[in-house]
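A protein chain is absent from this complex, but the other protein chains hold their places.
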Amino acid sequence: MSSASTRSAYTSFSPGRIWTMATHTVTQLIRMRILVFMGIISMVIVIAAFAFPAVSPEQQLKLLKDWTFGALQVFFVIIAIAATGLLIPRDLEDRTLYTTLSKPVPRYEYLIGKLLGVMLLLGSGLLLMDLVFSLMLYVKQSLIISSQIAALEKEQAATPENIAFIKDLNSRFGLTYSLHGAVWAIFLKASVVAAVSLLISCFASSTLFTILVGIAFVIAGQGQALLREWFLDKMSGFWQKFLSGAIAVFCPDLTLFDIAEPAIRGEIIPLGVLTEVTGIALLYIVGYTSVAYLFFVEKEL
Amino acid sequence: MKNKILGVLLLVAMGVAKVPLEDRVAATLKAADLRDAPIPLSLQEAMGQMAFTAALGGLRSLVASITYLRAYVAFEDRDWGRVDSLMTLTTRMQPREAMYWDEAAWHMAYNAATSTQQREDLRAAIRNKDFRDYVLRGLKIVQEGLVYNPNNPKLLVREAEIYRDRLKDPRPAAEAFLLAAKNGAKPFYERMGAYELVKLGEPPDLQQAYEILKRHYDKGFRYPSVLRDLDILERKLNIPVGQRVGQPLPPSPQPRRK
Partner (left out) sequence: MDAPSPSASPTPAVTVENLTKVFKSGFTKKPLLAVKQLSFEVKAGEVYGLIGPNGCGKSTTMKVMLGLLKATQGRATIFGRDSEEVASRQDVGFLPENPYFYKHLSGRETLNFYGRLCGLRGAELKDRTEAMLELTGLTHAAERRVGGYSKGMLQRVGLGQALIHEPRLLILDEPTAGVDPVGSRRIRDLILELKQRGITIVVTSHLLEQMQEVCDRVGIMSNGRMVSEGKLEELISVENQTELILQDAPPELLAKIRALVQEAGGKSQVVSEGKPRTTLEKLFLQSTTQTGDGE
């Protein structure tokens, strides 16, 4: 048609189309009530902040951090698997894939768009949760410092030395940049899990299969480092070695993203470490998505 | 079909290529002290630790906090056996969390021990034996914690306090206090170590105690207990009168220090 000239001509790679797929995926997931998860996590954070006033102040801060990071890990990994698992098999089951792919949309753009959409949702969700968490931790920490100083004053021990010590201790166990680094690592972990799920869903035919295999991959991914460091050297049988080797080759090492524990303990996470962890996450995401594409491009619809 | 074979090949190639990179990142994490370095433990202990890591993934801290809270409930119920086993589970899950070791030791050496001492249904000899058993259990916990967290000031202070308050053994108490102060505990604990040295009474100990307390005095820490012990030391060490700064405690009211 004549008016076709006014619109952007077809190109084999279009960020615009990928963005359309991605934002559509976000809308889809949000309308699937995935935000309920965020509500649950927020509740966990608030409860963890104020439910245990009986234990020592340090323990109170630790509990708040433990529960927040525990909830973030569990929920965001679940969201990553479930959201990705729901997308492609569902598009196939519902035959919405036909209408999408009968438009001028290359299959890699479809895949990248879906993954990007899930990552956008994970990222914005984690950002929101980080804000809630930071606020609660800051409030909690300020309350603890003031009550500790009040206690010192009561004991007539509020020397500048002691007050500085308390403030120092609280700032180490309270809100630190390393905690945001740990949230970023959870985002990376969840994104890698999403990429793996995307790969699985390219040869799976059902949502349930994708989710179950995805969970198996996460468990194997948590144990992968162990296999690599420990068992591979010490195992003797051929099949034992073969199986461990296969897991080490096919699974991502998800323990590389477990830096919440030291961050909670008050260790500092250097920027260099975060960069390296981000690099390996990118490698996983690009790698698994490329393999997913090679499987998906031949999929008969 | 061609692409699928290509896909499998790429997956394997990536898998083989990623292993050294994963090792590299893991090494970086270890270097930054963000991942537990191998701890010199028996094989069985190490296997147990690894099983926990694998089974719980990044969730160890969450599970540890749950067993910790259950231990706290058991503590409120004064169920000491349960406190001990739940705290053991907690410390096993997060051995590098000094706080858990500290609290586990405190529960045994203080709460459980004192609570036994107050039981009037037991014969005195049994009460005393139980008291000592609990205190030693607490000491063992804190020392085990120090294997995972070498020179941790918090644990050293706990160890010192158990020796001082529960076992009345000034020498290891003094050593632990001083080591704690050296490793970042509040300066106040260095004075605690000095007070223990004073109790020992041997000349080298007294000399060391004098040096510590005089240094603190010069920095402006002129609390009654500092002055009291300086007074004792100056007399025992025959410090020239002109240089003496100590003074005996006023008879009342006696300020108490925790």
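First chain written, first letter: the chains are A and B, and each begins at residue 1.
Criterion: contacts are C-beta pairs under 8 Å (C-beta built on N, C-alpha and C of every residue); 3 or more make two chains touch, one makes a residue touch a chain.
These figures come from a predicted structure and were not determined experimentally.
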Shown chains that the omitted chain touches within the full complex: A
Hidden-chain contact residue, picked from the options A:Met32, A:Leu127, A:Ala216 or A:Leu282: A:Met32
Residue of A:Ser56, A:Thr99 or A:Gln240 touching the missing chain in the full complex: A:Thr99
Footprint left on chain A by the chain that the document does not show: 1-4, 6-10, 12, 14, 16-17, 20-21, 24, 27-28, 31-32, 94-96, 98-106, 298, 300-301
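To be clear about the criterion, only the chains that are shown with their structure count from here on.
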Touching residues (chain side chain A, partner chain B) in the complex: 52, 54-56, 58-59, 62-63, 65-67, 69-71, 73-74, 155, 161-162, 165, 189, 218-219, 222-223, 225-226, 228-230, 248-250, 252-262, 264-265, 267, 269-270, 272-273, 276-277, 279-280, 283-284, 287, 290-291, 294-295, 297-298
Residues on chain B engaged by chain A in the complex (per definition of touch): 1, 3-4, 6-7, 10-12, 14-16, 18-19, 21-26, 28-29, 32-35, 50, 53-54, 57-65, 68-69, 72, 94, 96-97, 99, 103, 186-188, 258
